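In what follows, a structure is listed as structure tokens, so that the remarks can point back to it.
Here the complex is missing one protein chain, while the rest keep their positions.
Read from first to last, the chains carry the letters A and B; within each, the first residue is number 1.
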Amino acid sequence: MEVAFLIEKTVLVLVLFTLTLSIAAYSTWLERKVAAWLQDRVGPNRAGIFGLLQPLADGGKMFFKEEIIPSGANKWLFIAGPSLALLVSFLGSAVLPFGQNIELFGRSIPLQVTDINVGILYIFGVVSLGVYGIMIGGWASNNKYSLMGAIRGASQNISYEIAMGLSIIALLLVTNSLSFKVIAEQQHGWHWNILVQPLGFLIFLICSFAETNRVPFDLPECETELIGGYQTEYSGFKMGAYMFSEYINMFVSSAVMAVLYFGGYNYPGMDTVNELLGPTWGPLIGVVVMFAKIIAFIFFFMWVRWTVPRFRYDQLMDLGWKVLIPLAIANIVITAIVITIVDKL
Amino acid sequence: MSLFYFVSFLSILFSLLVIFTKNPVYSVLALIATFFTFTIQYILLNAQFLAVVNFIVYMGAIMVLFLFVLMLMNLNKESEPMKSNLIKVVGVIAGGTLLVTLVGATKMLQTSEVSALPNSDIGLVENLGKVLFNEFLLPFELSSILLLTALVGAVLLAKKDKRTQNG
Partner (left out) sequence: MESLSGRKKVLEQKPMNFWERIYLPAIFRGMGITFMHMFKKKETIHYPEQEREFSENWRGMHSLKRDENGAERCTACGLCALSCPAEAITMIASEREKGEEHLYREEKYAAVYEINMLRCIFCGLCEEACPKEAIYLDGPIVPADYLRKDFIYGKDKLVEMPITELEALKGAKV
């Protein structure tokens, strides 16, 4: 391990960490703006121009709120819940490639914290861990609504993980690799995976809505039925941690969708742009494209949230088990048949 | 090597916690931590695929179900089943037998040479897949059929009986 490598990775991690945090913070702002736009309103516009300082104001408010730990709650687990949720949501972005190798100071630096061989499975594992934050927090609150929310969260996550995994398997048949870097490189130019896996993408999209607990699948925290679900008893910064983890999850799953199906940092005509701008600025354009895609997906998440009403719990389970899983299996079979035929020809 | 010992120490510590904590939820959480240390051990052996699968299946799915059930049961001091003396005696005997077996087994152990892996990439998905689908195809497919039967059985249990649907 050379020193340069260590510095490079440390800087990358720090940059990614800050970016994730700020994108999550500004997602709260964007959420309110999008909600306002779709409802013919203006949204937050008092703190700074266009309300751009709103996240800071919100953070300050949350920081000065009283931290309440209910007397019947299990104190340690009550604190562990939101911490775990936040920790796990940060883990995901470690394997995502945000750009091509970039040349800086005479070194070729990969814009990815680590390219592990089983990247997709890693993301999958991290996502499945995310449910512990909800479950532990919900149980430790010693509140019926919290427990209901936690249980709904757990069963929802487990159910949709299956369909999600199956939709990914079809994609893996196409890509032949579990590494995000390889998958991203394969989609050079306009060869995006969405063109060969539209059904798989649709299933993945629906499942990622369910995994991030966003509307229309926000049953773990639905206000009208469960007050606040698993976060009923939380206040101040611990509630903020839950909220933040939700937005970070949204960021990570947007990034995953962008890389897996929408080509990540690839865009049509990237070769000519790279030739024109050289190996430092060319990849940077790719990074910008990547983040544009991510933000587009985040916008999509919000757009759906303010359009579609919440599912009923049995509808949710029906959709997961009776519709998405059979569809995903059919998708695998069709993909396998097509690939075999294409290989034979 | 020191990392190995540290992680092993943690696994033993957490597995002891599983047994000794009074609160069943703490027990499950300790068990999750134990599985996590196993994941680290797999990574140390460069078996990435196994590590991640252990992570997803055991930590992410099975233990969630454990926790799920325990949280619903709401176990506490009042609902704890009575422990009669007879059960305690039986427990001591069973535990003692296990201890004797373990001690006997450790006595039989011999230290062997540290065997280096012929290929450090052996744990990666590609190699694992090749081995599974060439050498061990039959057992692999058989176990998958076993899983399929379980799946079909679960669906059958969950499916409503058409005749009683309206009743």
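Assume a residue touches a chain if its C-beta (ideal position, glycine included) is under 8 Å from a C-beta of that chain, and two chains touch if they have at least 3 such contacts.
From a predicted model like this one, the values you see are computed outputs, not experimental measurements.
Participant: Counting contacts across the entire complex, name the shown chains the missing chain touches.
Facilitator: Per the contact definition above, the missing chain touches A.
Participant: Consider the whole complex, including the chain that is not shown, and state which of A:Q39, A:S71 or A:T224 touches that chain.
Facilitator: Only one listed residue reaches the unshown chain, and that is A:Q39.
Participant: What residues on chain A make contact with the chain left out of this view?
Facilitator: Residues touching the hidden chain, for chain A, are 37-42, 303-304, 306-308.
The working rule: only the chains that are shown with their structure count from here on.
Participant: In their shared complex, at which residues does chain B touch chain A?
Facilitator: 25, 29, 32, 48-49, 52-53, 55-56, 59-61, 64-65, 67-68, 71-72, 124-125
Participant: Going by the contact rule set out above, which residues of chain A touch chain B in the complex?
Facilitator: 77, 116-118, 121-122, 124-125, 127-129, 131-132, 135-136, 139, 147, 150-151, 154-155, 157-158, 161, 178
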